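After the structure tokens below, expect a handful of questions from me.
Note that this complex is displayed minus one protein chain, with the remaining chains in position.
Letters A and B mark the chains as written, and numbering starts fresh at 1 in each.
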Amino acid sequence: MGRYILRRLLWMIPVILGVTILIFTIMYLIPGDPAKMMLGADSTPEQVEAKRQELGLNDSYFVRLGKYVGAIVLHFDFGESWVYHTPVTTELIRRFPRTLTIAFICILLQIFVGTPLGIIAAVNHNGLGDRISQFISIFGVSLPNFWVALMLVLFFSVRLGWLPPYGIGGIQYYILPCIALSFPGIATQARQTRSSMLEVIRSDYIVTARAKGMSENRVIFRHALPNALLPVVTIIGNGIGMLLAGAVVIESIFSIPGIGMYLVGGINARDYAVVQSSVIFLAIVFTFVMLLVDLVYALIDPRIKAQFAGKKRRKNYA
Amino acid sequence: MTSNNDAFLSVRDLIVEYTSEGRVIHAVNGVSFELERGKTLGLVGETGAGKTSTAKAIMRILPDPPAKIRSGEIVLDGQDLLKIDEKEMRKIRGRKVSMIFQDPMTALNPIMKIGEQISEVIKMHNDITWREANQQAAKMLEKVGIPSDRFNEYPHQFSGGMKQRVVIAIALACSPELLIADEPTTALDVTIQAQVLDMINKLKKDFNTSMIMISHNLGVVAEVCDDIAVIYAGEIIEYGGKEAIFDHPTHPYTLGLFGAVPHLYDDVDRLSPIPGLPPDPTNLPAGCHFSPRCPHGQELCRIEKKGLVEIQPGHFSRCTRFADQGR
Partner (left out) sequence: MLNATAPESSPPKIKKQGEFIVVARRLSKNPMAVISFFVTVFLVLIAIFAPLIAPYPYDKQDLMHTRAAPSAQHLFGTDELGRDVFSRVIWGSRFSLSIGILAVLLGTVVGLFLGAIAGYFGGLADDIIMRIMDVLQSIPGILLAITISVVLGPGFFNTLLALSIGGIAMGCRLTRASILNIRTQEYLEAATSINASTPRIIIRHVLPNSFSPLLVSSTMSIGNVIMAAAMLSFIGLGIQPPTPEWGSMIAGGRNLIRTSPWMVTFPGIFIMLTVLALNLFGDGLRDALDPKLKK
């Protein structure tokens, strides 16, 4: 098991490196002079040049790349904000828990609302419940989350005044953002659970289970469901990626000081250091999450787990 | 057919239909047979003839939808299984009647320990603790030739033959009175086939189990069965004792089946399979189902529905053309 973890970790390194280089290179190609943009139209050439020196913009591509990557790897330093001159890293670390909380709540919603919906649909295959569930699933991924967020604010904050439209604090501040953000996740989860269950229910071992005289409930919960949920675990990993991306917009709507809002702020202020580092940070988080998901999957699927059991392996007799 | 009220299992006029996309598939069309205690009946026929549907109908594990048991009687030990409710049926499944499935590779839950899959059925039908059930399951493993210290392993850690043994262990764990074996050796290679058959035979003797053996392999049937029923297009077209069927087959289809198997010492240039294909189960011929393919068929065969005729005591056939050969 340990070797598997190690192998996956090692595999992650070139990917993270690749992502960093990719984002850095893309941002490097921004046309125009960032220094000039920051100082404004009425700056003197000397000021611009001084700024360029300050930001290290005159170095070659590889030098800049090397410095950037080196700083991240060695000191976990994502550089400085071009506008505020504050270290990006501290901001990222400070804001990360907020983004994480929202993502976490949404994942819980996804699992505990989406999965039952999918099970109900599968068990009532082609019945009314199934068709409704399917429609809701597709509906859920067709709603733009920022619009849903605004509509929710319109109803629950403006018209009804039940929930606050922005800010952070108690749990009531998290309700609207999490609902808006979790829609597509719940929909996808229901859909995947349903199709996985449908496939499993047609399996031979389910017939075997019934032939043992098992109640339908036991067949579903003890035999069908565990097998069906296995592939769905990886969906959850992907879902987190979508959540991180969606958080960008949701946070700015609800003024939640997380990484998403930081990123949007950086875009608006042309603070490309912030943009670059935020995106890379989120991508790295995403990669780690996928690694975690793979590990969990390996742990719970006995077929994979047995491959890496350190104990002596038995030979198969003919 | 003379009804034997002492018969342990009596199936009468069983009709099973599958409905798919508006079309009706007539899988089983009035199958009747009987089985006495301790005896083995072989159900022989091509793929799609209705053997598995019959077996699953007896256990009432047909997928519903799309399958439906239209009519018929399945009387087991005096009780019509088609008339009892699901709760009662569950008590019978796995305990009084159990089934060995065709494909061992997919018959076991891949993420459940094999020992547990056995103890599960034991616990279900007996009022004992899990520990006791596990102990019994371990004993069952030993009986089928698997060391009981492999209790906690998973199906993928076993070969096909061993998986099938686990399936057998599950089927026999509660000492069923009727065992239905659906092509238990088809998916295994020849050397393992012999082992598994031996084991089934031995266990059958130990427990005095009645058995229905489904197979399209005449060799297997010959080794294990007392009586044979030949199924074609959802009907039993010939039925009788093993010797009667093997030595004096009368139905052209049965003749074709035996003719298709080359004898060991004959010099055969080509295999002689039965020409043609089985009929479309959504559109069966009006008269004899076999008539389109029958080399001896006549116009009357296509129109007239043939019932089972007792050619010899205990030997029934739907075709009387070669009845003389039955003597």
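Keep in mind that, in the parts below, a residue touches a chain if its C-beta (ideal position, glycine included) is under 8 Å from a C-beta of that chain, and two chains touch if they have at least 3 such contacts.
None of the values given here were measured: they were computed from a predicted structure.
Visitor: For the chain left out of this view, which of A:Gly66, A:Pro116 or A:Pro144 touches it?
Guide: Counting the whole complex, the residue in contact with the absent chain is A:Pro144.
Visitor: If the hidden chain were put back, which of A:Ala35, A:Ile72 or A:Val153 would touch it?
Guide: Among A:Ala35, A:Ile72 or A:Val153, only A:Val153 touches the chain that is not shown.
Visitor: So which of A:Ala50, A:Ile267 or A:Ile300 would be touching the chain we can't see?
Guide: A:Ile267
Visitor: Which one, A:Phe112, A:Phe135 or A:Phe221, makes contact with the chain that was left out?
Guide: A:Phe135
Visitor: To test your reading of the contact rule: which positions on subunit A touch the chain that is missing from view?
Guide: 14-16, 18-19, 22-23, 26-27, 29-31, 134-135, 138-139, 141-144, 146-147, 150-151, 153-154, 158, 241-242, 244-246, 248-249, 252-253, 263-264, 267-268, 272, 275-276, 279, 282-283, 286-287, 290
Definition applied: only the chains that are shown with their structure count from here on.
Visitor: For a test of understanding, state which residues of subunit A touch subunit B in their complex under the given definition.
Guide: 203-205, 207-215, 223, 226-227, 230, 301-303, 306, 314, 316-318
Visitor: Could you list, by residue number, the parts of subunit B that touch subunit A in their complex?
Guide: 59, 61, 89-95, 98-99, 101, 103, 106-112, 120-121, 124-125, 150, 153-154, 156-159, 161-162, 167, 170, 191-192
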